[in-house]
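Dropping a structure here in structure tokens format, bear with me for questions.
With one protein chain withheld, the remaining protein chains of the complex are depicted in position.
Chain naming follows the written order as A and B, and within any one chain the residues start at number 1.
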Amino acid sequence: MPSSVGWIWLVIALPFAGFLANGLLAFVRPHGKTTVSLVGSGVLVAAFAVSLVVMSGLAGAVDAAPFVVTYWSWMPVGDLQVDFSFQVDQLSGVMLMVVTGVGALIHVFSIGYMRDDAGYARYFAYLNLFVFFMLVLILGANFPMMFVGWEGVGLCSYLLIGFWFQDKVNADAGKKAFIMNRIGDFGFLIAMFLIFQAAGTLSFVDLFEQAPRLFTINGSTVTLITLSLFLGCTGKSAQIPLYTWLPDAMAGPTPVSALIHAATMVTAGVYLVARTNVLFAMAPWSSFVVATVGAATALFAATIALKQWDIKKILAYSTVSQLGYMFMGVGVGAYAAGIFHLVTHAFFKALLFLGSGSVIYALHRAYHHTGSHADAQDVRNMGGLRRYMPWTFGLMWVATLAIAGIPGFSGFFSKDGILAAAFARGHDHPAFYLLWAFGSLAALMTAFYMARLMLYTFHGPNRTGEDERGHLAEAPWVMTGPLVVLGVGSVLAGVINLPHVLPANGWLEHWLEPVTELSVRYLPEAHLSVGTEWGLIGVATLVAVAGIVGAVTLLKPALLAPARDAAKERGLQRVLLNKWYVDELYDAVVVRPVVWLSRTVLWRVFDKGVIDGALVNGSAWLMRGFGWVGSALQTGHLGWYVLVFVIGTVMLLRTFT
Amino acid sequence: MLLGPALSVSAILFSLGVLGVLLRRNAIVIFMSVEIMLNAVNLSFVALAEQLGREGQVIVFFVMAVAAAEAAVGLAIIIAIYRHKESVNLNNINLLSG
Partner (left out) sequence: MTVFNFWLFSGIAIVAAALCITRKSAVASALWLVLTLFSLAALFVMLHAHFLAAIQVMVYAGAIMVLFLFVIMLLQIGHGGPTDLPGWTGRALMVAIGAVLVVELWAVTRVIPSEAIRLPAGTLDQITQREGAVGMISTTLFRDFLVPFEITSILLLAALVGAVVLAKRRL
């Protein structure tokens, strides 16, 4: 193992140290913002630097990865042996760079964004803790380690979504996220139990090596395991049916939305599928389910994003949709393509979120000056901001072009990779053509709603208000600087995995081969001819351009009214605005029955009646009864005492006779 | 040879002593019934000593010593109670009720 890989512990220890330091500062010196800024962001930047060292060691390694570094034996229980160990290989290396790199940028952005907040130290403490858990998740060498990270990021997500918990809406959003995640975690746990039962080990290296011998292809065991794992993914990565927490999670601070709900935590599900690619490749039905759910989610969420007015909600549904793409990628067996989209998405989605954060920041300051209470996140209150925030305007257009899939930008290459892989599988099973069609339709909508967002926010006349207009300004450089870096990434990241028709292609795919080669033999050969591939590229380009042009021509920003004057929506527009009423459906079908069950049956009958009444009060009543009997025996009459004594002796004598 | 009958007599005397304790209310008479019981046991010991060894008789010696001590203290208690209650009837000594 190269010596630089041995430094991996430092990458994880740094954010944890940051959490402890910031947590302490939150209690001891809540007003010392400079120290917190330096510590909070500094540990991330340092972690990124160390990650670079580790990656260079990994890249130049002579021995083959994966390198598993074991620190101690965590759970030796009977046949189960779980160690506290980290696995550094090509896949976790890629994730490591994304998490620490994008994480560092977002930490720096937060210095500016959260400057005026009273809970500054607490924010950075939670953020550092989140990065720590995310790193444990991606570096864990076995399922329990990964689960520790899995749960930990869920916890931090709850803490950060409900950061401004004094507002009940925010606290509810945090609860919703955590509870829905737990439903998914149930699937993860079931999968772990099944894996242990089948394989006797939970370590990745051992399991994947034994998998070909243990499981039959398309057998019930491996299908059940992978479907359970996918249930966990739908919770963590916000796919149908467990996605409704993510739009609500926008109640948290915007950098949190950027880091957790765009770049890192929600991608944990994709990482999980890519990590266990052997199992998913051996269970084609599960993979098909994954791909279908991904494609359906991509399309479904895109339809909702078409009609949202809150800038962050648009981006939230966009995230759900793009995650659907990633799952479509790993579902059709193109694990490298899915991870590729994960990487590019981290760049341009973080950029979009942070950019919207700058916009919201500017509007907040403007409203603060005039004392207005209008919604700073509603695009109907924005408009024409390109004149006031040129840098943000330009960078967000870069991200929009990337996400829409305009050729040359990173998003184009990653999205094309996934759609091409889906189309290629269609040769054997025509159902995959349908998935490709879903994906392309979703791409059209993506381009449309993103262009819509840009039009309403930055173009056209300004609707913020006469008094506020004078106060609109660009965000400080501590916030715009990271945007620039992310913008560069959104453009250039595409080169790491160019399509096969271009030279210098497939670099990421090649890099990830040691991880994905285990599954190759189970996947059908899916190659596209050069002509087909160029054709698909052409269709993708057409779709993207059509979406943007369509938005520009069909939507009239000038006709838009500020939020308080807006007319009510009707018809299909109202359905889309209300998210196809899915939340209401869940409320009626799941939440209400459970609440009723808890209140009426579990609380009134079981808790008050059985436990309080029969067991607690009942046992006390019984003891009182015994005491009464005992007390009745104490008559005070000596003769009575002697009589009882003699009776006792007589009975005792019986044993001797 | 006399063991069986002696033990039977001892049993009968012991039961008479128990009956005395149960039936009578006068504290002094109850005491005397206890003495009857002790003597019945002494008889058993002596009867068995003939068969099993003279330690039985030594035990009787001790029993008598203890019975003497017990009688002394018990009667002193009865005197003390009589001073308070003016009666030795067990029905009147009922302060232990609970």
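By our rule, contacts are C-beta pairs under 8 Å (C-beta built on N, C-alpha and C of every residue); 3 or more make two chains touch, one makes a residue touch a chain.
Just so it is clear, the structure is predicted and the values come from calculations on it, not from any experiment.
Colleague: One chain is left out of this view; which of A:V28, A:A632 or A:L653 touches it in the full complex?
Modeller: Answering carefully, the residue with contact to the hidden chain is A:L653.
Colleague: Even though one chain is hidden, which residues of chain A still touch it in the full complex?
Modeller: 643, 646-647, 650, 653-654, 656-657
Colleague: Kindly note down the residues of chain B that lie in touch with the hidden chain.
Modeller: 1-20, 22-26, 28-29, 31-33, 35-36, 39, 42-43, 46-55, 57-58, 60-62, 64-73, 75-80, 82-83, 88-89
Everything below uses one rule, namely that only the chains that are shown with their structure count from here on.
Colleague: How many Å are there between the centre of chain A and the centre of chain B, using C-alpha atoms for each centre?
Modeller: Using C-alpha averages as centres, the distance is 88 Å.
Colleague: Spell out the part of chain A that touches chain B in their complex, as residue ranges.
Modeller: Result: residues 631, 634-639, 641-643, 646 of chain A touch chain B.
Colleague: Where on chain B is chain A touching in the complex?
Modeller: Spelled out, the residues of chain B in touch with chain A are 18, 21-22, 25, 30, 90-91, 93-98.
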